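Dropping a structure here in structure tokens format, bear with me for questions.
Missing here: one protein chain of the complex. Every other protein chain is in place.
As written, the chains take the letters A and B, and residue 1 is the first residue of each chain.
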Amino acid sequence: MNPILTALPILIPWIGALVIMGLHRTRVIHGVAVGTAILNGIGTLLLIPLSAEHAQLLIPAGQFWGTWRFSPDSLSALLSLIAAIIGALAVIFSVDYMHGTNSADLKRYYGLVLLFIGGMSGLVLTDHLLLLFFFWELVALCSFALIAYYPHNPAAAAGGVKALVITQIGGIGLLIGILAVGGTAGDFSFKALHSSALTPTLKAAVGFGFLIAAAAKSAQFPFHSWLPDAMEAPTPISALIHAATMVNAGVYLMLRFYPVFVDLPGWTDCLMLIGVVSVLMGGLIALLTDDLKRVLAGSTISQLGYLFSAVGAGAGAAAEFHLLNHAIFKGLLFLGAGAVIHALHTRDMGHMGGVRREMPLVFATFLIGSLALVGVPILNGFWSKELILEAAVSHAPGWITGALLLGVGITALYTYRMVRRVFWGRAQDRAPVHEAPLGMKIALITLAGGVVLSPLCLPDLGVVITEVLSAPVTLLALGIILLGAGIGWLRLPISLSKGMLQALDRGLGLTPLNRISVQLTNLSAEGLRGLHTGVLTLNLAAVVGALTLLMIILLVGGAL
Amino acid sequence: MNTPAVAFVGALVLVGIGLVGTLTCRNLIKVAVALQIMMKGVLIALVAAGAAQGQINLGQSLAAIVLGVDTIGAVILLALSVQVRRRFGTLDVSALSQLRR
Partner (left out) sequence: MNAVPAFVWLIALPFVGAPLAYFSRRRWVIFGIIGALWVIFGLQLLQPRSTHYRVGEVNLGLDGAGVLLAGLALTLGTLIGVYSSAYLKHESGRARDRHDALLLILIGALLGLGCATDLFNLWLWLELLSGSAWMLVAFHGNRPAALEATVKYVTQSMVGSALSLIGVALTLWQVGSLDLARISTAGSSPLLLAAGGFLVIGMGLKAALVPLHTWLPDAHSQAPSGVSALLSGIVVEAALVALLRLLGALAAVEFSWGALLIGCGCLNLIMGNLMALRQSEIKRMLAYSSVAQVGYMLIGFGITALSGDPGGAQGAFFHLITHALLKGLAFLAAGVMAVGLVRPLTLADLGGGAKRAPLAAMALSVAVLGLGGLPPLAGFMSKWQIFVSGFAGSPGWVQAVVIFAALNSVLSLVYYAPVALALYRQTDTTATRVAQPVSFSLPLLVMLLVSLLLGFVPGLMETLTGEAGAVLGSLWVP
């Protein structure tokens, strides 16, 4: 096969985005967006044969860039396929979700979504550090613009800027790492990381820089606070960007460079620690909120924590498998939540309840997704989560395994609570709603099918089944799931310990620290503005002061 | 101390007086005058520096050019003062503090 086909997953969505910019009728815009997304899904399937034959697309790009290299392997093909297929389903879902939007906003929406899908594929396909950074920032930019999509919602703008700033702060780690590699090895290909020119100190800087970047991108502790605020985005965006694809970029980075950094002292421990803390933090966030999307956001933080722990424990294959499964079931949950939110016009679970009867299909698919999230047998989440736990048992310290198991219980608890509050109970002072429209149904059913069938993708499924079923930790985990769900069923302990949990959330969630640093920046900015008095005399006094200070510095510095 | 050194130190004193003047005067025209004192000090310094190196011609020609340039500056500043008096009704420099923060 011609290696040029490797560029299809990037080019198809980008060309589609350009075409959409020139359109005016909303129906045509929807149509072109769906067509492009589906075409892209088909084009991306070509990556499977391409990666099997180790195709390489080389583009000479001048002296500064060197050679742009795109080389798909199984990992990048997997992530690119997730981006393309979940992207296509999110776009199909959007046709109903964004119904009635004016054409200017719709162009902006689909343009950014398609730009994102292409950028995400580029991020995982490239074999060039600087290009990786470029795609890394491009998807952050799309995410920022889409979080801030709703024009009349100031919280959306604030959430967008927060997400951008936090991921950018993490991005500095990546930038510094690339600087160090490019500066010493003089080459931006991934091979440069293995260069012998990298001293151990420099390599450590690169490794931990990449770790910081990955943690910020994947909303891991202590950078996790942007993800719940990003829930102001339209729900298909949350499903696509903030559950299935972009947040996985950090995990991708860790998976990709694990072999390079595994020998760095403390690197894998750090990875596992971040993962475990995030598992618990995310679970608490999900437990303590009444906002349906924030529950899912907390759950995403928590599940990504499992991925980080798995990579840290050296279970790369398990992490890859869970990444795929999580993308599917979390995408399904977000889209299902989107259907409910679209019908009820609220995200507050306190105003939901009893949706089960009115939207049976949404309920059924959401339930499948929830069970997969919890890790109930034969659904995809079960297999991958058990694999991760097993890896933790054999490669990680005991307390990490314990914390991961505790996370399993918390997951069961908040999931039970969420499903009960949304779908059971009585409809509380709200207008009756109807089943989701066709486009939403297509997306939901497809994803629900994926939840059941995705384990079949595994080449060594039989081995996995026997391995999981024979491991003692599986039984333990199932017991803990029952315990968590049981606590949810009894309802009592949450209300008892809510105050304690909230305190824990504040203390560990760095919420106060976050707020303090933001306030400190704002205060110093305001305070400094006070220094600009606008009085000429004081301006001149500053000049004289600077002169005096400089003369003292010269006197001291010159004497040295 | 030789003559150029004395002149140079005197010039620096003059510049200092001018600098203090720009800081203490509230009247815009007085600020302009203080700036002129600074500039005149600088002129003497240039001539003195030239003289110290036996190149008084160079020092003097530099001073002549600076004289021209700083006169232009003074004219502009005085013209601005007229406008300030007209728009703000005062020559007090502390009145000119709308642009702050």
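Convention: contacts are C-beta pairs under 8 Å (C-beta built on N, C-alpha and C of every residue); 3 or more make two chains touch, one makes a residue touch a chain.
Please read these numbers as outputs of a predicted model, since none were measured by experiment.
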> Out of A:Met1, A:Ile59 or A:Ala104, which touches the unshown chain?
Replying inline: A:Ala104
>> Can you say which of A:Gly16, A:Gly87, A:Gly160 or A:Gly409 touches the chain missing from this structure?
In response: A:Gly160
>> For the chain not shown, which residue from A:Leu141, A:Ala317 or A:Ile445 touches it across the whole complex?
In response: A:Leu141
> Which residue among A:Trp14, A:Phe133, A:Phe190 or A:Phe223 touches the omitted chain?
Replying inline: A:Phe133
>> What does the interface between subunit B and the hidden chain look like in terms of residue numbers?
In response: 8, 11-12, 15, 18-19, 22, 28, 31, 35, 38-39, 41-42, 45-46, 48-50, 52-55, 58-59, 62, 65-66, 69-70, 72-73, 76-77, 80-81, 83-84, 87-88, 93, 96-99
> So which bits of subunit A touch the chain we can't see?
Replying inline: 62-64, 104-105, 108, 133-134, 137-138, 141, 144-145, 148-152, 157, 160-161, 164-165, 168-169, 171-172, 175-176, 179-180, 182-184, 521-522, 524-526, 528-529, 532, 534, 536, 539-540, 542-543, 545-547, 550-551, 553-554, 557-558
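The working rule: only the chains that are shown with their structure count from here on.
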>> Show me the residue ranges of subunit A that touch subunit B in the complex, using the header's touch definition.
In response: 529-530, 532-537, 540-541, 544
>> Can you tell me which positions in subunit B touch subunit A when the two form their complex?
In response: 19, 22-24, 26, 31, 93-94, 96-101
